[in-house]
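Coming up: chain A.
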Amino acid sequence: MAIEIQVPKLGLTMEEATLVKWNFSAGQSVKKDEIVLVLETDKVTYEMPSPGDGVLAILAQGGTTIKVAEVVGYLAADEAEAASLGGGAAAAPAAEATPAAAAPAEAPKSAPAAPAASGGRVKSSPLARSMAAEHGLDLNAITGTGPGGRIVRADVLAVLEGGAQAAPAEAPAPTAPIQAKCGLLTVAEELPVSGVRKVVFKNMHQSLQEQAQLTLHTEVSAKEMIELRKKLNALAGDGPKISYNAIMIKAVAQAVKLHPRVNAATNGEVIQVWKEVHVGVAMDLGEGLIVPKVRDAETKSVVQINRELGELVEQAKAKTLMPDDLAAGTITVTNLGAWDIDHFTPIVNNPESAILGVGRIIDKPVVVDGQVCVAPMLALSLTIDHRIIDGAPGAAFLKTIKDMIEQPLLML
Partner candidate 1 sequence: MPEDSNLLLSMYKTMVKVRQFESMAGEYFAAGDIPGFIHLSIGQEGSSVGICSALRDDDYVATTHRGHGHMIAKGADLNKMVAELFGKATGYCKGKGGSMHIADFSIGILGANGVVAGGLPIITGAGLSIKYRKTDQVAVVFFGDGASNRGPVHEAMNMCAIWNLPVLFVVENNQWASTTPQTYSCSVGDLCTRAAGYGIPGVAVDGNDVLAVREAALEAVARARAGEGPTFIENKTYRIRGHFEGDPQKYRKEAEVKAWQDEKDPINRYTKLLTQKKLLNKTKIQTIWDEVKAELDAALDFAKSSPFPKPEDALNDLFSNPY
Partner candidate 2 sequence: MSERKISASAALAEALHDEMSQDESIYILGEDLTAHAGIFGQFKGLPEAFPGRILDTPISEMCIVGCGVGSALTGMRPIVDLHFSDFVTCAMDELCNQAAKIRYMFGGQVKLPMVVWCPDGAGLRAAAQHSQSLESWFVHTPGVKVVVPSEPADVKGLIKSAIRDDDPVMFFQHKRLFAKEGPVPEDKDFIIPLGQAAVKREGSDVSLLTYGSGYYLCAQAAEELAKDGIEAEVVDLRTLKPLDMDTVAQSIKKTYRAVIVHEACVTGGFGAELAARIQSELFDYLDAPVGRVGTKDVPIPFSPPLEDFVLPSVADVIEAAKAVAYR
């Protein structure tokens, strides 16, 4: 009996995913736990291990949108069985760009389903197409609101007028010219707006579109924090070293307890203040920004936070983060200190309402009690959604963080 290859539900919220590619061709032998295919949701890329040994039969081609629990292929006992199950339409590995329809999951015994156009096709009205062409818009980047997701005039207008964000593009190559051909530009590299990039695209734009963002800057002495870290590391022995980020997360979570209203979100009609403090940590592991969450950070110790943070980094590197790991943050910390950045203007991770930007720690001449001396200084940049948090409460929140960094005992 052939083994079904089924799209797993990666977390509570996932309903569908894109089958990015098969790592094997139809008819090839696959061993259990070899990465057989790559899925991509709007939050993560997931390399799916093979559920067993067998000869691969492919039902859904790369590029197809797949529903959770849908059977996308089989691991058959032999080549003959694989062929009978749908191995006929051999898909070259990494045939990512070819959109094709998923075969009906409940018809494994029937003839192989011919790939039909539906999955990857962008439906749009003729008018929407001509408008998009006229304005150099990529239809793939526009969300259709018409029947069956058809892109209609209103959708193009919304993009043109800046009223809606462009939705993730499916196809790697935009159909419309990005910049007028003037002979002065040559495309050196073309990168698909997909996967993590797609999410970043959407979130960043949406955040700036929707929120009224204000960034406050301050500088704090990191002296006590450095001391704290040294002590904790000494206590940890061979355990993982404590990162500054862990301390920053703790400081932010504790500060939120004193300023609960910064831990909020709005739909334009009400502001909801959250009970939990789930602190997101912005990470860039080379493929784009992801923001895993440290849950209930205000209830956890720095050491505990540090450990969880380490696990999240490992999972991110291994690409095993689940969508739920990335969902439902309430506030975010982002750290650019490693790149010698001091102040910057972080963009709030919508729909949160605040983000703390952490700069480098650098020795600076400072005046203490009328004397110039050298101290390790840290630049903090807090961006708040001014719709929810006014300047003064925002500044007060930042001041509390500053106090906690400078007097870590306050975090207790």
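By definition in this document, a contact is a pair of C-beta atoms (placed from the backbone, for glycine too) under 8 Å apart; a residue touches a chain by one contact, two chains touch by 3 or more; residues count from 1.
As a selection rule, all candidates are chains of the complex that A comes from, given by their letters.
In this text, all values refer to a predicted model and were calculated from it rather than measured experimentally.
Touching chain A in this complex, out of the candidates 1 or 2, is candidate 2.
Those residues of chain A whose C-beta lies close enough to touch candidate 2 in the complex are 125-130, 145-147, 152-154.
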